[in-house]
Structure formats: structure tokens, C-alpha cells
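To start, I am sharing the structure in question, which I have written as C-alpha cells.
One protein chain is absent from this view; the other protein chains keep their places.
Chain lettering (A and B) follows the sequence in which the chains are written, and residue indices restart at 1 in each chain.
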Amino acid sequence: MTQYLIRRILISIPTLVAISIVIFTILALAPGDPLAEFAMNPAVPPEVRQRIRKSMGLDDPIPVRYVKWASSMLRGDFGYSFRSKSPVIDLIRQRLPTTLYVIGTAYLVSVLIAIPVGVLSAIRQYSIFDNVATTLAFIGFSLPTFVTGILFILLFSVKLGWLPMIYRTTIETEGLAGLWERVKQALMPIMVLGLFETAALTRYTRAAMLETIHQDYVRTARAKGLAERVVILRHAMRNALIPVVTIVALSIPGIFTGAVITEQIFRVPGMGSLLISAIRDNDTPVIMAITIIFSALVVLFNLIADILYGVLDPRIKYE
Amino acid sequence: MRRGIPDGGDELGATREEGVVMDELKQLEAAARTGQLNRREVLKRAAALGFSAPAIAALLAACARQEATPTTAPAAQTPAPTTPAPAGTPTPAAAASPTPAPVAQRGQGGLVKLLWWQAPTILNPHLAQGTKDFDASRIVMEPLADVNDAGELVPILAEEIPSVENGGVAKDAKSVTWKLKRNVKWSDGTPFTSKDVKFTYEYVINEATTATTMGNYQVIESIETPDDYTVVIKFKNPNPAWMNVFVGPYGMILPEHVLRDYVGEKARNAPFNLNPIGTGAYKVKEFRPGDVVVYEINENYREPDKPYFAQVEMKGGGDATTAARAVLQTGEVDYAWNLQVEATVLDQLEKAGVGVVEVIEGVNVERILINMTDPRKEVDGERSKLGVPHPWQSDLRVRRAYALACQRDVIANTLYGRAGKATSNILVAPERFVSKNTSWKFDLNEAAKLLDEAGWTKGPDGVRQKDGVRMEIVYQTSINPVRQKTQEIIKNAFEQLGIKVELKSIEASVFFSSDPGNPDTYAHFYTDIEMFTNGPSSTYPLDYMISWYGKEDNIAQKANNWAGNNIERWQNEEYDKLFEQAQTELDPKKQEELFIKMNDLVVNNVVIIPLVHRNGVSGRKKNLTGLELSRWTDETWNIANWRRSG
Partner (left out) sequence: MSEVTEQRRLKTPAGAVGMAVTLPARKPRSLWSDAWRQFRHHRLAVAGSFVLLFMVIATIVGPFLWPIPWNHFDMAEALQGPSLRHPFGTSDLGHDIFARILWGGRISIAVGVVAMLVAVILGTLIGAVAGYFGGFLDSLLMRMTDMFISIPSLPLLLLITYLFQDRMKAMFGIELGMFLLIVLVIGGLNWMPVARLVRASFLSLKQKEFVEAAHCIGVGTGGIIFRHILPNTLSPVIVAATLGVAQAIITESALSFLGLGFPPDIPTWGRMLYDGINWIEFAPWMVLFPGGAIFLTVLSINYVGDGLRDALDPRRMFAV
């Protein structure tokens, strides 16, 4: 086990290097321009824009740019953003708490709702509960977040006036009132994202449970006279968890990169909006920093998932 | 980290204060702040003077601020040694304010919330990367003068506007002399002088700084500062556009004492870029790039009774429609910028009655460019090459037929609404340069006749052809819902004429990029027609009219990495002559003639088809007043005068 862990961690280093090279190359080749907005501004003539492009090193050969980036990265320096000229690490630090709070809560809520609902749906397959849950899940999944977001705004902000539609990081109110304000403004983004995530996860949980619930060992457990609760939780669910763990482990790193559309609708200053605006502005240092951290998380959580498989099903061997 | 607390400022301030006659309230507040009076005494005196409750509240806030700070550092808290605005020169904005408040009180208005759906990322205007950055910087920084909606210069840091009459502008227009306001201070307390102006020039013109505003300053030969309050700018050539430098968004002055060591390559590492020191009404309290800027009052601001709002919050991000909802429907923000929303939707949202839509007549024209060169033929590794004429668009009759097929009023009314009106001109501002000789109409029959005359007749499948060449065009633009609908309307009319149209839409950051390697940019123009918006940035719009100047190196092509301004690759000797003449023409009457002639040449030759004269549209809450939006400068330019009524 320890040996397996060490080997996996060692493998992850060349993996990350390879990923960084591929991503860097894609970014360098992808079309776009940091100064596109000024194209239609006669006060910023084309030759000035080209000079600035050059000064950012955008016209250098890709290997040169990569080595430059990688060597400062090795020194723990993520570099400076082309756009705001501030250290990338500061930008990430500013965004991380909000992202973890809003997006993290949404994921947590969706896991907490989806697993019980999925299990119940499976136990009572084709019951009213199951059909309602299925229909809701598909409404949640076929309506993209830009639709549910606007619907929620219309209902809760415009009609009822209960919740603010703009997320503010600058709330200064202190004490309970301030806390309530902070919670209130996060409710809609959490609901929108939670709905979407719950929808998908419910389906996976339900399917996995259906697969195990009719197995012989579950019948055996029942035949032994075990309580239904024990049968479901110990015998059926444990084996059903493998796909669920896979899906959850896949989406946890996503908390770090945020949720672009939801963040955009409610103006949540999370990592998603940072990444997307960096991409639109060709702000390579910012994109690289975020994607590298993200891929490290992906590698890490896949490792965790692999270990959990072994825990859930002892027959799986670590090779 | 706040920078630069003035040393010994309090003593200076205290002595000056005595000499200055202030109204009672002002004195009380100052006394409260410096701690000469405690809360109770302030209250008593204020009540005795008969002040209203909000005024007293503001006073108490001043006390609280004083009481909360450790007594060891009173220096930092000393109120602005406010010199009153020079008598007799009130800013026109203040005079024009629709609600003249009897007792103007600094900071009385609390927090004002602005919403820009693009978020500012940098607060140094000379390194700005978009309008939002200029708008956000302008709240802190100031130019020598700004330009109001009528196109008139309004003195900001200048004492008066130079003119030929007052001797500020030389007769040959080769130099201009600015007199600066005295007693202006940077927010850190350092006095503002002519050296800062000169420094700004040196900062911007240094190629290694890579200032985005550099283009405006290349006309300068040298700058002299005979004394602390006089700046003499010498131009390389007679310059009728002298007002392009140190004026408006591209002219904000930088503090030499802060940025001295950050010229050239080091410019990008200056802490100033995120936390600027300015002479404006506000200073930055907190800045999260890409999200929000919070401003608080610059205590050193020169006008004692301004600004009205104690704090300004400029939130960024999101999209235009939800921004419109926030200001028109829920009233969560006081002001929202650039509401590019479908006309009908905007009208409906406004009915909620919370906010109103402000329309500022704009300078931009949405237009269709017609390629004079052949985008299909590749010659020497380049398509749309100068000298390779377009198979049918080089024929004026065909181009006129195109223009006749554009239903401009329908596009303007249904898609733009208040945000635009149909136009036949390419130069729609300033007023004196607008041509009255042009007109447009929508007439498919006449268009068909023109095409027939030109020899392009309908084939069996309904597509026009001549000598085996089919009239099939590609029509590109950037991705934007209104543009895609415009494309659809125009395609519909063109296809009725028998011209087959393929629509292409390109991500804006790609379409507008200056990447020489990408064929999909507007400057490569590898399609038959394309559409975008453009307009002058200066009231002497040479920098815009250069778009049709036909000199070889001004034509976007491979040789100059497509960095030329002339994208249609249209060449016309008469136009070139007019343009060259306008570069040095000083007689206002002749200037008008020149620009109108240039406009008419481009329009009558149908080099482009002007579609819609676009307006700026923003939203404000009903009770926000004092706005004086101008098409020539940042919407935030007079934020010191913004107020809340009722």
C-alpha cells in the first residue's frame, strides 16, 4: 500500500509536467488577443497594440515561453497577470475563499441530498417518489444554469424581493446581521448549482443502488433476518458506492475552478470567473496557474478514489 | 496597504484652516474630526445652528472616525486643508446640476453602488486594457481638462482652457500652453505641479512602458515647464488636434513622486497600478481586480463641499441584461453602465419604475465594410491583397446595390431601439463635422436593376452570376446577439436579390485581435463583407478618418502585420489629399468642409455601408442626479457632482 502510494505520487510528477506542456502549447496556439477591446478605438492605433502584444512575449517561440514560465514556476512563482499586473497568487488568494464557500457548499448540499434521494428512489423503484425525483432530476439537468439562474432571480429578487441578485465581497456589516447578509446572497447561486449537480448525482446513485439491490447477497442478508436498514446501508450501499465515489472524486477538483455560468449570473467573484476572463484576455500566467493547480487536484482526487475503491471492495488490488 | 501618509500635514492644514472662511457646518465637522470637540459638544452646537438630521448624522460620523483612531496619529486624520474652489470658476457641471442643494456636504450621501458588467482589472489609466479600466481610474485620477457632451473642453486640473484668444494655443498650432490650478494636492498630500504633467509624458512615451495611450502622445516634440503651474507642449507639426493630449480618458496625469522609479519595463510592477494616488474626489479603499473597487473620499480633494457620496463601490462582471435588471427592476445598484440589451426588453424592464434609462448620443456607427480586394485569391501568402481587385465588389454599381438592400430603419428600430438610429454617415460627431449631403433608402428593385446593369444576372437557381462566377459572399462579424440578428435581416434581403450569403460569427477576442497569424481577424478581412462598430475618440477626428487614408503603409496587409488602419483597401487620391490637408488645417470653417467632404467620398463610393448611429445607454436609479454623461469621456468623469435626491 505504502509502496503503491509512493509510486503513484512519483508518477504524478511527470504527469503534471506533461499536462503543463500540453496546456501551454494549446494556450500559445489558440487565437485571441489581450487588447482586442481596443481594436475599435482610434486612440490606440494597431501598431501600439502590436507592440504591447510583443512586450507580453506573445510573439516569442512557444518553447522559449514555456521554459520561462516553468523555471519561475519551479521557484514557486506563478508570475504576474498580464491584465492587472499583479501577482497571480494574489488574485487566486482573493478568489479562493468565495469559491470554496459558494461552490463548495453547493457541492456539499448536492451530495447530501442526492445520495439519500438516489437510494430511496432505487429502493422504491417506480413509486411516486421515484417518478417525481426522476422528473425533477431531468428538469434540473435539461435546464442549463443560465435558465434556472434567471428564473430564480425573477422569483426571489424581482417578485419577492427576498434575496439580492448581486454577490458582494465588500459587505461591512458586522455581527449576526452581516452573517445573514453573507448567507442570503449565497443562497441563489448555491441553489442553482446545487440543483444541477444534485440532478446528475441522484441518477448515478439510483442506478448504482438498483444494480446492487437485487443481488443475491442482499437477498441473503435479508433472509438472515437482518434489519432492512442494515441490509441497505451495509450490504447494498457499500457496493453501490464505487460509481458514486468516482463521480464525486471527479467533481471535487471542480470546486476549485468554480462554476463559470453561475458565477457570471450572480457576479460571484470566484475562480470560474477569474479563469474565464483570463482566457478571454489571453492572460496566460493566470490560466496556467489555475489549470496547473486544478490538474494537481485532479490527479490527487483520482488517487484518493483509487484508494477508496480498495476500501469499498477489498478484492480490488493495488498494482 | 495604504501608501504615503503626509508628514507634518496637520500643522500646515491647521494654520491654513484658520485663514479660510468656512461655513459653520464645515468648521464643526473639522473640529469634530481633529478632536477639538467631542460628540456631545458637536451635537449641541449643530442643533443650535438648526441643522437637519442627516447633517448631524454626518457630523457624528466624523466624530466616530476621530474617536476610533489612536490619538498618537492625528496627522493622518487631519481634514483636508481645503482651499475653496477659485471664486468665479465653478465647474460647469456643478452649475448645471439639476438639484442645487442648499447645504452641500461632503460625504453626506453614504454609499453609491455602480455596476459595470465588465470588471476593472487595473487602475493605471495608461496601462488600461478597456473602457472599464479608464472609467474606474477616472474616479481617482484627473486629466488637465475633460470634454463634455457638446464637445467643449471643461477645465479639471487646468486653470483655464487654452485658446488662440488667450494666447494658450500658438497661432501656428505648434505649441499649447496650459495654466494649472494651484493648491491641488495628490491624495497623499504632495502638491500637484507641472512636473507631474511632464513626467506623465515621459512615462507614456517610453516604449518599454507599453502604455496603451501612447498613440496620442507621439505628436509631441517636447514639453517645457517654465514654472510649477505652467506647461508648454511643443508639437512636431502644426496640430489642430492639440486637445488630444492630457485631456479626457487618455490624458489622466500621473504623480511623479510615486511613479518616478517605475518608468519603462518596471512600470508593470508598480503598486500604483492597483492602488493609484490621484487628485480626484476619491481614493481607492479596496481593489479586487476583476471584481470590485471600493473608493473613499480623498480628504485632500480641492473642493470642500464635494463629493456628496462618502463611498463609491464599482462592482464588475456579469452580463448586460442582469445589470439592467439590477438597476431598473430591483434597484440594487444606483448606476449601471452600457446596457446593451434588446430594445424591447429594456423598455419592458424600465416599466418597473425603479430606474430610468439614460441615453447618451454616441459617436459610433455600426457599419458594413466592403472588401475592395479578392478574399478568395491567395497571392504571395496573403489573401485580400492590395492590387487584386474583388471580382464584383470593385464595381460601384454592385456596392450601391448592397447599400440599397440594407433596411437600416428596421435594424435600428427593432434591434437597437433607443440605442441607435439609422444613418447614412460614417462621421456622426462632433456636430459641426456631420454631413447633410447624404441619404439612404431601402429599395430592392433599384438594387436588382443595378446588378442587372452590372452584368450580374440571376441564374437558374436564383443566384446571380456572370461569366460562370456565382455571387456568393461570406459576411462576418463578432459574436453578439444584436449583430447576429442584423446579419439575419441583411442576409434575408440579399438573398431576395439573388446574392447567396454565408454568415460567419467569430469570438470577439479573436475577431478584434491584432494577432498577425490569425486569418479570422477584422483586419485580415478575408471575407467579402464584415460588420462592426467604430467612431472617433477625439473631437478633431483625424485618428478616425485615417481609416480610409490610402497610403500604402496605412493599408492593413501582410507587410505591416495587418497593423494598417485602412481595412477595405480602398484607395482614392482625392480622399488622401483632403486627409493630409486636415492634418494641419487650423481654420474651423475649412476643417468642417474637409471632414464633410471626406465623409461624403466614403459614403458615395460605398466603401462602407453605415447602418446605425449608436447611442450609449446606461441605467440609473430615479433618485441619482448630477450625472453629466458625455460621449467623449468616461461616464465617471464628474462623479464628484453626483448626488442622491429625495
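For the reader, a short list of remarks on this structure follows.
Here, contacts are C-beta pairs under 8 Å (C-beta built on N, C-alpha and C of every residue); 3 or more make two chains touch, one makes a residue touch a chain.
As the structure is a prediction and not an experimental result, all values here were calculated from the model.
If you put the hidden chain back, the residue from A:Pro144, A:Gly161 or A:Gly178 that touches it is A:Pro144.
Within the full complex, the residue among A:Ala70, A:Ile113, A:Ile171 or A:Ala207 touching the omitted chain is A:Ala207. When the whole complex is considered, the residue among A:Met165, A:Met188 or A:Ile287 that touches the unshown chain is A:Ile287.
Checked against the full complex, the one of B:Ala150, B:Ala208 or B:Ile479 touching the unshown chain is B:Ile479. The missing chain lies against subunit B, touching residues 321, 341-342, 344-345, 348, 410, 414, 479, 481, 484-485, 487-489, 491-492, 502-507, 510, 518, 520. Take subunit A: the residues that touch the chain left off the picture are 11, 15, 18-19, 22-23, 26-27, 29-32, 125-126, 134-135, 138-139, 141-144, 146-147, 150-151, 154, 200, 203-204, 206-208, 210-211, 214-217, 242-243, 245-247, 250, 253, 275-276, 279-280, 287, 291, 294-295, 298-299, 302, 305, 309, 313, 315-317, 319.
The rule we apply is simple: only the chains that are shown with their structure count from here on.
The mean-CA centres of subunit A and subunit B are about 37 angstrom from one another, to the nearest whole unit. Touching subunit B in their complex are the following residues of subunit A: 31-53, 55, 80-81, 83-86, 91, 94-95, 150, 153, 157-158, 161, 164-166, 168-170, 264-267, 269, 273-274, 277, 280-282. Of all residues in subunit B, those touching subunit A in their complex are 115, 119, 121-122, 124, 127, 129-131, 207-208, 210, 212-216, 244, 250, 268-270, 273-274, 286, 288-292, 294, 313, 315-319, 322, 325-326, 329-330, 332-333, 352, 364, 507-518, 520, 522-523, 532-534, 536-538, 541, 543-544, 546-547, 556, 560-565.
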